[in-house]
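Got a structure for you, written out below as structure tokens; questions coming shortly.
With one protein chain withheld, the remaining protein chains of the complex are depicted in position.
Labels run A and B following the written order; every chain starts at residue 1.
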Amino acid sequence: MIGIQHYLFVSASLFCLGFLGILTRRNAVNVLMGIELVLNSANINLVAFSRFGPGNLQGQLFAVFVIVIAAAEVAVALAIVLTLYRLRRTPNLDEADILRG
Amino acid sequence: MDEVLQSVRRFLPELVLTGGLLLVVLVDATRARWRDGVNRFLTAASLLAALVLCGRLYGWSGELFSGMLVLDPMAVFFKVLLVAASLLVIVLFTFDNSRELHGLGQGEFYALMLAVTISNMLLATANDLAMLYLALEMVSITSYVMVAYMKGDRMSNEASLKYILFGAASTGGMLFGLSLLYGMTGTTSLPAIRDFLATGVGEQNRLAVYLFALLIFAGFGFKTAVVPFHFWCPDVYQGAPTPVTAFLSVAPKAAGFAIMLRFFYGSLATSATGPWDLAGTIDWPHILVLISVVTMTVGNVAALTQTNMKRLLAYSSIAHAGFIMMGVVALSENGARGMMIYLLVYLFMNLGAFLVVTLIHNQDRTFDLRDYPGLYRRAPFLTAAMAVFLFSLMGIPPLIGFMGKFYVFAAIIERGPVFYWYAVVAALNAAVAAFYYARILKTMIMDAGNEDRPAFALPALDQIAVMALVAANVLPLLWWSQVEGWARKSLALYTP
Partner (left out) sequence: MTAGAVVFYLFAAITVGSAAVVVLARSLIYSAFALLFTFFGVAGLYVLLGADFLAATQLLIYVGGILVLLLFGVMLTHKLYDLDLRSEVTQFLPAATIVGGLFLILAWPIDLSFNLLGRQMRLYGVLFQTTWAAGPGRPPAATTAEIGRLFMGQYLLPFEAASILLLVALIGAAMIVRRRPQA
């Protein structure tokens, strides 16, 4: 029988993988992908708790808002990455080093 | 429906600002020649109207919009503070006296300022996890855009990239923590969460509580720039246009502290177990003391070696966040009052310092402290004003900065001998801070150099702006009982 723990395990894996992506990737778009994985893992948590918990829809509604926020965030982030690329011809974070310290 | 209409009556400040935002966007779309002036007027008028409407909100406590927002005297205090911060930044930093903003579009800036003010107000009064996260992200995303405003500038772009990646990661982690909190309590409403946790947390749930408390604190720590979530601060403050930096250093920080106070006190603590006792699981006071001490120290020590004024003020800002946390740690009525007064005075001190830095950059095109010698001769008025702001930041009486520090120190000492060492460390930190603030003054006044540069030509409007801030730093002492009375009146937290 598939219970809450199964879904939590999936979301924990996604969270850890996303976090790993954020920590290790050089390319800004890749870090963004890691962030999206983290957000998705939290969403799975919310929906799973909504399903197996007290049975209210608050978790699902929260998840809808998270999706909306993620969309806005990605739009702005990509605008900034594109400008970075336009100015310096590289999307790599290691080479964004004017600001030091 | 009735409830919505009732709530709308008490939501007027934000609604006025939203109306202003839409009008500004529309006017900007007309591409007429007069649109910048009109937009500036519209923005200032909306903010002023919102300020007046906020004042009329006193006297009622309760939940708005089905428990999404909460309104109580403390909420009103923070709303006034946040609107005032935006209004001051709009009025004092114009597109003429900020060289960095020269030639950039004005309409978007005003729209963003209005949007961020609305978001800040929503954040400071959020009462539900979904609203909390939404408001936090609204503030963050609007800030990311404002930091990226100088789009042709590499430093600004790099700063905004670091800001958005670090911020999105922190709030993503915070969201995971919020989801675990929802899982444990079955509800997203903060009062209900508090009631649930008040009944005690089982032994086997401890690890979950530690984890989500850490993750949620990561989100709040990022917004208020405390260690170890402060890494974005110096780069972003340096890369962003100075008016944006000035704004970021006061308003989102205040909103972040407001929601931190409300979240940890209003939802994770109960009177039965004592404030900050997270149902007996986490020893919050000691953890927060540690964070506060590390924040102050890191901020002050790092500021000692900075030569870029914006970076220096960034580290100073981090250090002040550590001081503000003293009020949070003391959590008592006096602690909350200390925190509120500190945030209020910090607004005027910090804006003053940033305004002077902007005006100097406008004339000399430099943010480097090494270019500051000789300013005493070239711009005596500005140097004197900067002295007032720096002394205020140091905490020297009778300036308002001293009052801020006085209240948080008093609140901590009052909590007992356990915290005496903490007060001593804070006092030492204040002394270290005085060193680098004084170094700025010394460079401006006593160092030789730049004799060949002409004297400053400061437009009248800017002189008035600086005078106003100087007055704001000095005069409140005369009416201090009124100020303190206002803070005291605002201390009530609504707990259903």
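Here, contacts are C-beta pairs under 8 Å (C-beta built on N, C-alpha and C of every residue); 3 or more make two chains touch, one makes a residue touch a chain.
Because the structure is predicted, anything quoted here is derived from the model rather than measured.
In the complete complex, the residue from B:Leu21, B:Ile445, B:Val466 or B:Ala487 that touches the missing chain is B:Leu21.
Not every partner is drawn; the one left out touches chain B at residues 4, 7, 18, 21, 25, 64-69, 105, 108, 111-112, 115, 118-119, 122, 128, 130-131, 134-135, 137-138, 141-142, 144-145, 148-149, 151, 180, 183-187, 202, 204-205, 207-208, 211.
Residues of chain A in touch with the missing chain: 1-2, 4-10, 12-21, 23-27, 29-30, 32-34, 36-37, 40, 43-44, 47-57, 60-61, 63-65, 67-76, 78-83, 85, 89, 91, 94.
We take it that only the chains that are shown with their structure count from here on.
Here the CA centre of chain A is 26 Å from the CA centre of chain B. In the complex of the two chains, the chain A residues touching chain B come out as 15, 18-19, 22, 28, 31-32, 34-35, 38-39, 41-43, 45-46, 48-49, 53-54, 56, 58-59, 61-62, 65-66, 69, 72-73, 76-77, 79-81, 83-84, 87-88, 93, 96-99, 101.
Only residues 129-130, 133-134, 137, 141, 144-145, 148, 151-152, 154-155, 157-162, 164-165, 168-169, 172-173, 175-176, 178-180, 182-183, 186-188, 234-235, 238-239, 302, 311 of chain B touch chain A when the two sit together in their complex.
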